[in-house]
Every structure is written in C-alpha cells, then in structure tokens.
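Here the complex is missing one protein chain, while the rest keep their positions.
As written, the chain order gives the labels A, B and C, with residue 1 at the start of each chain.
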Amino acid sequence: MKFDPFVIPFNIGLFFILIYAVVRSIIWFRALSRPDKLRLQRGFFGRPFGQSLKEIFLESLIHRKIFKTNFLLGYMHMSLAFGWFLLILFGTIEADIFGDSHLNPPYKAIFFKYFNPVHGMTGIEAAYSFLMDLILAFILSGLLLAVIKRFYSRVVGMRKTTKLKTLDRIALTSLWMIFPSRLLAESFTSGAYGSGSFLTGSLGSSLASFLPAIEMAYPFWWLYSISLGTFFILLPLTRYMHIPTELFLIFARNSGIRTGDQPGAFMEMQIYSCSSCGICIDACQLNFSAGITNIQSAYLMKGLRNAEDVRDIASNCLMCGRCDIKCPVGIELTPVRMIARRSGDSEAGSKNGIWKKYFPERHPVAPEKQSHEPAYGWLPEAKVPKADVLYYAGCMTHLTPAVKNAMVKILDASGVNYDFIDRDGGVCCGRPLMLAGQDREARELINYNSQLIWKSGATTLVTSCPICYKVFRESYYLNVEVLHHTQFIRRLILKGSIRLSFLRKKVSYHTPSELGRRSGIYDDPKLVLMHVARFQKTGFDDENSLCCGGSLGNTRISHDQKNKIALDAVHELTKADPDILATACPLCKKTFAGVSDTPVADIAEIVAEALSLPVPPAGRKGKKILKHRETANID
Amino acid sequence: MKSEGKKRIWAEYQKEIADDHYFYVRSCIRQSFFPGSEQFFLHFLGDVLGKDIYENPSHTTCTGIGYHADVVPLSTIMTVIARHYALMKDAGYRHIVISCVTSFGIYTEIFETWKHFPEELEKTREYLYKATGREFDLPESMTHTSDIIYKFRNEIADRAKYRLVNHETGEPLNIVEHIGCHYSKMFPKYGVGGAEFPNVLGGMIEAWGGNVIDYPERRHCCGFGFRQYLVQANRGYSLSNTTKKFSSMKPYKPDLVLTNCPGCTMFMDKWQYTIREMEGTVYGENGESIPVLTYEELAGLVMGYNPWDLGLQYHMVQSEPLLRKLGIEYDPADKFKTKDGRQMPLPQNLINA
Amino acid sequence: MEGFGFSVLKERHINYDANDKSIAEYIAEREPSFRTCIECGCCSATCTTGAFTNFSLRELQILLKRGENEIAREQISKCMLCGKCILVCPRGVNTRNVILLAREAFRKLMKNEV
Partner (left out) sequence: MHKADKKRVVVIGGGAAGLEAAGQLARAGCIVTLLEKESETGGHVKNWYHLFPDIRNSDEVLKYLVRQADHGNITVRTGVTAGSLEKNGKSVIVKTSRGERIISDAVVLATGFDLFDSRRKEEYGYDIYHNVISSADLEVMFREGSVKRHDGEIPQRIGFVHCVGSRDSKVNNLYCSKLCCVTAVKQAMEIKKHIENARVYCFYMDMRMGGALYEELYKESQESYGIVYIRGKVSEVSDNIDSRLIVKVEDTLAGRPLRMELDMLVLMAGMEMSESGMRLAESSDLQTAENRFFAPADHHFGSNRSNMDGVFYAGTCTAPMNITDTISHARAVVADVTDYFRNINA
C-alpha cells in the first residue's frame, strides 16, 4: 500500500507550513537592518551556530529553563516538544528502515502503522515498536498534564494560565486531538492485526475484543491526519507559531541581534516566539499583589501578534523586568513593551482579510511622536557647576532629603571636589518621560542636562536615583563616568577616602529594579552594606528582586494597588526580621517607608551613620576591611 | 416664581414715608439730562396732590460723584450734607426728599456713620459751624423721590388716562425695573422691599397695569460706576456691565426699562446707543432699542401728559415705540419745539426716532 | 464711526454650561482618581517644572474640570512626568496618568497636538 486519501489533509498542512515558514523567514531577514543582517550571516556561519543548536536542543526541546522554574510545567513542555521531536525522528528512521522503500515522503513515517500494519511483531521490530510506544506514552503523559493545566492550573503549580482566543482554541483542540487519535488509530490497527507493543498492542487487543477493529481504525487515521493538517494551517495564527519562530530567534539572538528601541523584525520574531507559557504571569507582582491579571507580557505579546490596540496593556506595567529574567524563551519583554508604549494608535489592521492575518503589518510609530515642536522651550538658563565630581540628586531624592543630606555628608567627608547639578531642584533626567513612551520629549531634557555636564569639566557623575542612573548611562552621550552612589561609596571605601565604623545592625537589602535587573548593579550595594552592617539575604535577591510598587514605569495602577504591592514586598523582604530595610533608590525608600514597620533607609544614610560613629583605632585600612567582610560577612 | 414669597419680604421692608412737608434736594444729573422728571415731581406733589414741598436755591450738589471718584474726602462731603440739613432746619422742615440715588446713598451712609460713630457727627457739627456758622438737626425721615411716587402710586392710578398695556392686544407691557445700587444695596432697610427684591418700582408698575420682569441679572449694576466712566480707558468696563444686563433681559422682550437712579437712566439709555454703534447689537424687538424712562416720566405718561412736555425727547433712545404701544397720541412736529413754538436744532443719531 | 477709545470687555466668568468639559470627562472615565483632587496644591508645591515656570498641576486640573481648556492646553506639555507629585498627593491621585490622558485627550478630541 503506497497511498490512501486520508493522508491528504496532513500533506496539505505540511506543505503549507513549510512554504509559509520559508516566506516568513525571508520577510524577516529582509526587514532586518543592514548591521543585523551581517550579524545574522556571521552568526549562522560562525561559532554561534553550535551554541544555537545547543540552545535549541536545551530550550526548545528539553525546556530546561521551565524545568528550573517549575518541574511539572517543564515536564509538560518537554514531553510535548521533545517527545514529538523524537516521535518524528524515530518514526522517520522506522519508515526508512522497516518500510518498503527508503527516503519516503513524510506521511509514510507519520502514518507508518497504517501502511505497515503487521510491523513490529518480533525481534528488533518489536523492540523498535516498544520504543515508539514509549515515546507516544511520554507525549500522552505531557498532554494529560496540559489538559489538566488548562482546567486546573494550580495542579501544575501555576497560579494563572493564559486566556485563549477562538483560533487558539481550535488549534489547541487539534493539537490535543493529534496524539489521542494516533493512539487510537494505531491501537485499532494493532488490535486488528495482532501487532503493536505494550501501549498500542495491549490497548488494541482489548478494544478489538469487543469492537470491530479494522472498521474503527480507518476513521481515526483520518482524524489523526485532519488534526495534523488543521494544526499546521492554523499554526501561523496562533501561539504555536512559537515552535518554528523560536528556532529563528535563537539564531538571531546568538548572532548578537538585540531589540533596541525600534520596532522591527527582531521584535516581531520575539513576539511570535512567545508560547504563552504563562511563567511571566506568575512572576508578575501586579498579578500576585495587585490582582491585575490581564496585562502581563504573555498578553502583550498576544496583543501585538494579533495587531490589537495594546497601549492599555503596555502602559500598565511596573517595568521591573522580573518577567524578562524568568522568560524561558529569553524574550526581551521590557524593551518590547517600551516600543509598544511608543507606538501610536494602531487601527487593529489584522481585522480585515485572511492575508493580513497571515502577514500582519508592521507596528507603526505614532505620527504624533514624529513632530519636532520643542515641548520644553521654557527650560531655564542654568548655572554651570564646576567640579571633578558632579552630584545629581534627582527629583525623587529631593523628596527624601535624608538621602541627599547623607550624600552631602559622605561627599564632604571624602574630600572630593564636588558640586550639585541640582542643589535646589533641577531639570528631570528624562527617564520618566521615556518610560511613558515619550522619547522625543525626553531627548530635550537629556540635551539640557548633557550640556551642563559637558560644560562642567567633571570626570565623574554620581546619582542617587537609579532611574536617573540608567538614563545617564544609556541615553546620554557624556564624557564622564556615571556612577550610582552605591558604586561611588564602594570606591571611596576601597580607596580609603572614607573610614566607616561597623553598625551592629541586621540589614536586609532590597535591590531596586532599575539598579539591579535594568542596570545590572547587584554587588556594589551589597558589598557596601556588608562593610558597615550585618547583611542578610531575603530570598528575593539580585535577579529575583521585587519591585517596590512605586515604579514610575506604571502610569495606570491606583495608589491602593501600589500600596498593596509595597506591602507584600516589605512583608517578604523583612521576613528575616532585619533592623533596617536598606535600599538604594529614593523612590523605593519612599514607597516602602509608607507601609513598612521596619525602618527603611537608603544605603547612603546607613553609610553616613557609620561615618559619624567613632572608627575603632588600629591601622585598619578600609580596603582590607572591605575585602575581609566581602567574603566573611554574609549570613 | 412665588409672588407670596416676595410679598413676605416686602412686608419686612416697609419704610416710613412722610405724608407731607417735604424738603426737596435736586439731582445734578436729572435736572440737566431729564429735566421733565423733577419738573413733573414738583408739579405732581404741589399742584396735583397739594402737598407742601420746598426747595432751597442755596442747595448745592452733594459732591457724591467727587466722593466716589476719590477726590472729595469723607469729612468734606459730611459737611456738605450737614449744610443741607442746616438749610432744612432754617426752613423748618424735617422730612428730606432726595431726588438722586447717589445722593440718597450718601445721605444714608452718612446718617449711619453718624449713628455708629457719634464723634464724626460732632466733628461735622464743628466743621460746619466753623465754615458757615450754621447748625443743623438730623432729619426725621429720609426718602427718595421714588419712595414718594411709590407711596402715591395708587393716587396716580386713580388719575390715569392710560394703563401700561398694549392698547392693541390688551396685554400688559413687559417692564424691566432697575433699582440704583445705592438705593438699598448698602442699607436694605432704607429701600422699599429691601435690597434683594426691591418693590419700589415694581409696585408702581403693577399699580399702573404693567408686568414686572424678573431676569437673571436684575441685581446687576447698570454700568455707571463713577471711576469707570470718568476715565476713558475704563469705560469699557462700564459698558460691559451694561451689555451683560441687557443681554440677560433681552429674552423677556421688554417694552420699557424703568429706573429710579439718574446714573442708571443715563447709562442704560446712552450705552444702548454706544453698543449699537460698536457691535451693532440692539436689545429691543424689531431692531429697536428699549426706551429707558424715569418713574416720573412714566407717571406723567400714564396720567396723560404730553410726552414732549415730560422731556422724553431728551433721551438717546426715543420713546415712540412705547408711545405707540400705549396708544398715546403725540405730534412729531412738536417734538423739538420750545414752549413758545420756536424750532430747536434737531439732534443727530437719535435711536428709535 | 470712529473709535470710542474703549470696547465691550470679554467676560471673566467661567461659563460652566457653555464650556466643553469633554477633556476632563475623558480623563475621569479612565482615571477616576482625577475626580478626588481636593485642590490642596501639594503637587504644584513640589513640582520640578513648577520651580521654573508657572505650571501648576492643581490649577490645570481644576481648569480642565471647568472646561477652561485653553490654558491647560498651553501648559500641559511643560510637565516632565518626573512623578514627585504622585508621591506627595494626599488623595492618591494618579497624577502622571492624568497628564498623559490629558495630552491624549487634547490630541484625540481637539485634533491637535499639545
């Protein structure tokens, strides 16, 4: 038997998806910027290739990262992805070895049992059949978990699961039908011919004992083929598009391509690579503290994929970056969201015509953002500071004068030649505007502050606010070194410029999102703290740190919701019962101080306190102490 | 609008109005701009009702305009008023009748000042004595001329030849009553009907058959405002207030504006011309402006006096539309003739003519 | 007619009924905390922009609510969105969103940029 009509749906689907994948890849490649094209070419033919293959194996098939987060969820994803991969791989080998010819069309492998019903009775054939049944059982076990997850998400340890669209539902149903229909088709065929291994064989013989196996098998082969065909055709319109896209993404990323701040092919690849696994939803504090469950990155990606108006979703986010770190696909969720914030009123283009659905239009940048009318023409002529070290307290720090005063004390004690940029309040750094998607306006403030800094002749710029720090470092073109005050203080200690006594206090440290995840400064604050106090871990350290809730990134949530987030965060961070909850951001400090029973202090304040106590005599060099404590003083 | 509510308020604000023996003080504006009004008043009280009403030729301006324009100090104006009282005392009268609302306001203000600050009264006595050797007594009653006409409104109604109705349709005329601010806003107790819902003109209109209009800006100033109109640059302010008032009354289609204050009569009359020239707006019907009359002029009309004898032609807004509605016969040819029949020069730019 | 040397002045009254309050309604619908402002002025007192200009979020909010949109339209682009006002507002008004929504409303409803 060479052919049967039931394979047609499968064949149509398979050819469709293959052609689509090629066309789509070409479109994406062409849309890449010139440097990115070069990067991708170099990456594809260079060292990153191997790395990409490894990553594809580990992440796309094994789903290692999901495993790390959640074993059951990882198993579910792995059984489906890796299991299916194995089934295809070994099925193809099976058809090649045991079939009536070599190099068969794919359907021969997929529907091998139908075309070789008596295969697998004895010997090596039986062993191979056993293997194939084992793989099928593996997949089915994952599928069972997936079904359970859909209806009872907590079983797999998920608080929330993603909500679906109609097309996703049809595709999901067809996906779910694939393996049970294969199981039943193979079982009935095995039952009729007395073949099959432990799963299909035994199920087949028991079914055949009371059902007409031959007659029953044929419809299930049809069902199996239709399920596959439907799934392939719907694939580009659903989240399952992530299966092929992720491969492309991995290559692109390993070639060094990044999201940047413009919409484009790489952003689209990332959008299509999201599998809606829902890990971002669980990571999101808006979900577990504020009860907001419809704005997480999975929904943003889905909205972008369907060319919906996502501005409400995009704006309602703390921009803390917790989901970026947790995303098993490694999508740069926060940068994508920043771009979405800047995009204009999209007219939901995908609504018209099936063609648009398969090849949606690129997300436009809002026309209003292209205007060049200056918004801040009123900015005053400012006095240029003249000093080696410039201190920019920032708007928020002016609301926490204790932090500012502590910094003044530290700067005075260090003996460096410094001056304020904004002693009595200055012009905003521009980052809050950027967070609201108003980059052009932000650029005006950036230019203003840049001029001041250029003219000052300074070599170092110190900020107290991580929000300012990030923008000074990334979006300003400066000839000075930009340091957050925790970095600066650490240097002062290392240089011995300030000598600090040790406070007999337990301190837990809250890593501000802007300083930690968004800027990568994890160690300096901790090391400074270890130098002056007893440092305690919180369980939410470094990359896993929480957002304080006060984030300027979110323009939508209410005061009560912010407070709820802050309260939950403080609760977690003070579990070890510290004397002080330390942070390194005036906004975090102010947000926490409103809800915390434990005193909240900026690291600068703690250091300033340590500065005022008498330092024990003996010629202990600051550097030594720091080195010593950096290694020894972790609880 | 509940008329019982208003009647209740009017009942609370009934002032004593003397019955006879009046000492009359004139108004600067009225005797110059609407001479028929004061003429009619004296004629009506003296000749028609046979009352004793006296005016002294030595009486001067009250200096109220100077006072409100900040050029006459309080002690000066108090002394001027004291002099009038001295004239009254010399003539043996005790009831002062004041023709001008500005003056009326000055008299009441000074009366109350002396009541609350007796030392000011003593000082004034001293100033007056030093300056003129005169002495004075406080009056027994202070009435505005409109109070007197209000008091005798029914006597006028009894003698009326015309009612305030459109003689063609039989409908009562819609009449806006405008009370001068200084009549009762400073001291409601001196006004018939108080400050919020004064009844001094409304009572006349109702007695004579007209319909009183209550419109949103009824309480608003006519736009006179001494300091505003005295300085050219500020006159826009004066004019704007008049505009506001007329815009507010326009929907009620008033046939006539009746006022009891010389300044109001003058400004509501003349500013209508100005607004028409500036912005082309007229507030009456059929492209006509609204005549603005004093209560004496209206009383005279009602009683059948010749409109030209009453001096209606000296207003900016001419009264012919009103006269036609009332069915009053008049001879246009006599309009600008002197008593002995000589033709006067014809004024230009008259409205409604 | 030659000039009088004066003219009828524009009324200073807020003509509440005639004024267009759609901008304020647009904001309040999406950010209900906008309604709860009690005009204490904390936001304006701490305002980074207000230190340099006559920008006042307090005044701006009330003018929008009264439909006096012109002044608000001129002023609204001055805000730098730094967020100090949010931290000091005793009423919990989400001031940054108020600004963003106001800008959006001017753009959408008044068909022009701010």
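In the analysis below, contacts are C-beta pairs under 8 Å (C-beta built on N, C-alpha and C of every residue); 3 or more make two chains touch, one makes a residue touch a chain.
Quick caveat, the model's predicted, so the values are computed rather than measured.
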item	value
In the full complex, displayed partners of the excluded chain	B, C
Touching residue (missing chain; options B:Pro73, B:Pro118, B:Pro251 or B:Gly304)	B:Pro251
From B:Lys2, B:His116, B:Lys130 or B:Lys339, residue that would touch the chain that is not displayed	B:Lys2
From C:Ser33, C:Asn69 or C:Thr95, residue that would touch the chain that is not displayed	C:Ser33
Residues from subunit C at the interface with the omitted partner, ascending	12-17, 28, 32-33, 35-36, 38-39, 58-59, 62-63, 65-66, 68, 91
Subunit B, residues in touch with the chain not shown (by the definition above)	1-2, 4-6, 8-9, 194-197, 214-219, 251-252
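Operating definition for what follows: only the chains that are shown with their structure count from here on.
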item	value
Central chain (by mean CA position)	C
Length of the line joining the C-alpha centres of subunit A and subunit B, rounded to whole Å	84
Parts of subunit A lying in touch with subunit C, wherever the complex brings them together	315, 368, 371, 373, 375-376, 378-380, 395-396, 398-399, 424-428, 430, 432-433, 435-436, 438, 441, 445, 550, 552, 555-560, 587, 590
Subunit C residues touching subunit B - in the complex, by the definition given at the top	1, 4-9, 11
Subunit B - residues contacting subunit C, complex	232-237, 239-240, 243-244, 274-275, 277-279
